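One structure is given below, represented as structure tokens, and several questions about it will come after.
Only a single protein chain was left out; the remaining protein chains are all shown in position.
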Amino acid sequence: MPSHAQPRTIKKILIANRGEIALRLARACRELGITPIAVYSDADRAALHVLEADEAYRLGPAPASESYLRGDLLLDIARTSGADAIHPGYGFLSENADFAEACERAGIKFIGPPASAMRELGSKTRARQAADRAGMPRTPGSTKALASLDEARSVAAQIGYPVMLKAAAGGGGKGMRAVTRYEDLKSAFEAAQSEAERAFGSNEVYLEKLIERPRHIEIQVLADEHGNCLYLGERECSVQRRHQKVIEEAPSAVVSPELRQRMGEAAVRLAQSAGYTNAGTIEFLLDDAGNFYFLEMNTRLQVEHPVTELVTGLDLVHLQIRIAQGEPLPLRQQDIELRGHAVECRIYAEDPDNGFFPSPGKITRLVQPGGPGIREDCGIYDGWVVPMDYDPMLSKLVAYAPTREAAIARMLRALDEYVIGGIRTNLAFFRRILSDPDFQAARIDTGYLERLLLQPNAECTGGSSEEREHIAAIAAAFFESQRPAAAVAATQPPSAWKSAARAEGLHS
Amino acid sequence: MPSHAQPRTIKKILIANRGEIALRLARACRELGITPIAVYSDADRAALHVLEADEAYRLGPAPASESYLRGDLLLDIARTSGADAIHPGYGFLSENADFAEACERAGIKFIGPPASAMRELGSKTRARQAADRAGMPRTPGSTKALASLDEARSVAAQIGYPVMLKAAAGGGGKGMRAVTRYEDLKSAFEAAQSEAERAFGSNEVYLEKLIERPRHIEIQVLADEHGNCLYLGERECSVQRRHQKVIEEAPSAVVSPELRQRMGEAAVRLAQSAGYTNAGTIEFLLDDAGNFYFLEMNTRLQVEHPVTELVTGLDLVHLQIRIAQGEPLPLRQQDIELRGHAVECRIYAEDPDNGFFPSPGKITRLVQPGGPGIREDCGIYDGWVVPMDYDPMLSKLVAYAPTREAAIARMLRALDEYVIGGIRTNLAFFRRILSDPDFQAARIDTGYLERLLLQPNAECTGGSSEEREHIAAIAAAFFESQRPAAAVAATQPPSAWKSAARAEGLHS
Amino acid sequence: MKLEIEIAGRVRVVDFTPGETTTSVDGLVIPLESRLLRPGVLSLLVDGRAWRVVLEEGASGPAILVAGERIPYSVNDPRSLKTRRAHAAGEDGPRSIKASMPGRVVRVLVKPGDAVEAHEGIVVIEAMKMQNELKSPKQGKIAEIRVKPGDTVAAGDVLAIVE
Partner (left out) sequence: MKLEIEIAGRVRVVDFTPGETTTSVDGLVIPLESRLLRPGVLSLLVDGRAWRVVLEEGASGPAILVAGERIPYSVNDPRSLKTRRAHAAGEDGPRSIKASMPGRVVRVLVKPGDAVEAHEGIVVIEAMKMQNELKSPKQGKIAEIRVKPGDTVAAGDVLAIVE
């Protein structure tokens, strides 16, 4: 890509995102002497990414379609505020090739791959064709949208059941259907098509062999505009619920240096074949025989990039910005060394005791962990009202230690310190996973978490359940005795006490 | 030391300290599945190290002499609570050989070196003799207490002025006097003796050649009870005020791999010659010709150990506990690799605008930094009343990045995020140092900071001074307009407004 | 002051007097040191063990956060306990359908007067890109619908009444 490679100096970056990633990007800008510009919807005026920004501009009403997805407004703000570049973060417009193109047309550097590479690798079917050209193993199956049910049947017969139907434009588990036998294919094909149409505006689906109990392993790549491309080792993201990653780690407990090199070199080949630049991730499935299969490419920074940063000692966002400035990568492949182990938990506003239902609302208490080996990329603060309009991710808590065992112990320690009051979160759910012997032994695959959720919830928090209830009873008595009405009641005749207790304590 | 090397399992550790280090030690315990036991004086009942403890016991009244220095009470609590070991942290009883001995007599493992090694290396004069035996360079001068002024004069004549008088039992800059000419030696000798007597109960002083503009470079060592001893690279602690470290970093910008190896091997020889075990630090002066001179040994964990942890990827407290359990070191010297750069700022409750006077009191606001590469070992929280009875250190803020330049930029970013309200702190002072071109170019020595303080304070915070005052004026108007009295006043006749303004705002 | 604290269906009688160095739970005396750190955040030293507990008050009643667990409780008035229980157990009266979390109403599936089955969907609420169907707690007739699509609701808001 020599045409892209003119050095340019970036002085101001508009961050076209919100929450923890917007703050993380702003921090990187400030560390590089670049002015970060924040944008916000009406629901986010008091969000942490706005409070920590240098400049901040309103986009529009709360719905993402009227704010964070409004490429036109973002470009207007970039122009009027004098931004040289836009960083899209993840989600929202980060994989929108039209937006990337509009940025370049406006003379504003889009910090990510060129639109052409995004189009080439963003469609799952086109990416499968690219994988074939790059000589990268992929799951058996079609590399084009299925034209008809008959074609689906013939591909399935060829590769053998069980198979997986997937939306070509897919993501987040939508438009996906596992099919174990011929008889179920028709209804699954139709359901997947209509779900894909609804979710992505395209009913293209394709079919691939279903890998049993696979691990999700992904390779981080970084490519500059001078033809250099590196792989930064793998991340294991097998702990998923409904195809959404819950815990990520680096390195994977089962990837050998030799396998890492093979997967890494395949990933680099794919990226280079499509003229890819900047940060990207190639996702693979790994079966229990150690075979890996290309799954898809994410043409942006990933949520879970911190675990790679901790084990490589690098800062991916710094490098993204330097690449976008036209600089050559300051490292060679042999400089990349993995040291230690990192685990990330995605802290969500959701209620694991109530079907993981989202729990927006006001954060009334916040005690955050710290100390050795703990990194938190966080988008919340005490008093912040988590809006109901966006993704429920509050924070990414990351633990780093010399070994996987120590990193898990450290994360459990940090989770014990963490208190989020006012809304429900999945903090206790992480304690459960991290205490599970299968997780601790790295006996995980993409179905692991759903299986764990079918088991009864064993003890995994500090002290016994009985002991905690005992303490809770004493604490409750303390707080109730502090209530003005109760305090009065204690010195009043019984009837008054009775009504005070009713008024104050009897929520049923 | 084969007699020490029986493996023992530690299940409960009494942490004989307070504040950030007590919390840091408790975190390590919890990560290793060990129960940490906290102790507290009456001033510390609500201190963070107590809130985060598993068990907590009262020691006594606020003064350290009646609480944290009461070895007898600590041993009582250790016995009744069933502790197998005591970790002394730094300060207080950490370098008290009698206490270490009392622990061992009580069958409670003291996590530190044996009392004999502590005695051998804790006295500065005896340590100088040990350095000679270990073939380690030291500053020219006496290796025994000076018996008389005449002896002082003769040693000074021999090594040449300028010279430094130091207390043999010294620490923290007490009992130290620089002498540049014969005529001043008498009064300096007497002053140093009487100051040493007052501070340490011993008037022993010795004399050494004063090294001009030295850097303070120290080597971290770790020794197990099986005769293995490693050096973990150096820390540079040249940024000092009144002989107290203010900023520490690892590695030093001026220590080459070859020099590191020479200093490290000398440090290991000294530790081994005294039968040293566990973590320790050998302090050196480094002159501008690259010669290093043994200064003293700290026979305990240091305040600044986190910078070494970040560049080596190790956890020193975990390793201390494993050594105390009789385990052999799990690493060899060739496994120790330094990666990246770490900088630590010691956040103090003190007022740089008022002679660095201590500023205890209630913390009314607290916004702590986070995100990539930031570690905070902290002993405070929003609402905590910092007691007036102890050391003013609130927190250690550490930034890690691939290069020194990036680590400094990251620290500046974190300092910008940090807000501590209610008490004065040295946060802004760090911004000044880290923005100084000499610091950024690593042109530092132990006199650097005192020289910087003589210069006028240039701009180093966000925006211009004028701009910040402008914003402060608007903010002040906002807050004043919110005051109930002022709000009323605004709608009242002038005379009422006048008196309201007097009552509310006119502090002069 | 004696208080009956009900947790997980079990009532404990706690005798707690602010400032005292002991408490008793179901008659058992326990050494206690309590320190309120700020409103709703309490440090307890119970028999040497240290606990930090947080009070949470919400639409679904008060709860204590302790050691990573959220433990809802209620304070019982001993004299009215039995009657309350008897009352709560009855399925006869009108029952309200409450929002289990804040969100936006996206669909109302019934109208006043409709006959509904137990567990039949009544209102669909959306928050953070997920939809939740709130169901009727019993068989009966919709007496009232209090929301319409587009409304924002808080946790605990009554959405409809079934009788």
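Some notes on this structure:
Letters A, B and C name the chains as they come in the text, with residue numbers starting at 1 for each one.
Heads up, the rule we're going with is that a contact is a pair of C-beta atoms (placed from the backbone, for glycine too) under 8 Å apart; a residue touches a chain by one contact, two chains touch by 3 or more.
The structure presented is a predicted model; accordingly, all values stated were derived computationally and were not measured.
Among the chains on display, the ones the left-out chain touches in the entire complex are A, B. Checked against the hidden chain, the listed residues B:Ala106, B:Leu259 or B:Ala428 yield one contact partner: B:Ala428. Within the whole complex, the absent chain has one touching residue among A:Asp54, A:Glu151, A:Glu197 or A:Glu467, and that is A:Asp54. In the complete complex, the hidden chain is touched by one of B:Ser65, B:Ser154, B:Ser256 or B:Thr364, namely B:Thr364. Contact between subunit A and the unshown chain involves residues 38, 45-46, 50-57, 81, 382-383. Touch with the hidden chain on the side of subunit B covers residues 349-351, 354-355, 357-361, 364-365, 367, 388-392, 415-416, 418-419, 421-422, 424, 427-428, 431, 461-463, 465, 468-482, 486, 490, 494, 497-498, 501-502, 504-508.
FYI, only the chains that are shown with their structure count from here on.
Chains A-C form the pair with the most C-beta pairs in contact. Chain geometry summary: the mean Cα position of subunit B and that of subunit C are 48 Å apart.
Centre to centre, using the average C-alpha position, subunit A and subunit C are separated by 32 Å. With centres taken as mean Cα positions, subunit B sits 38 Å from subunit A. Multi-chain contact residues, meaning those touching two or more other chains, occur in subunit B at positions 52, 54, 382. Counting partners per residue, subunit C has 49, 52 as the residues that reach two or more other chains.
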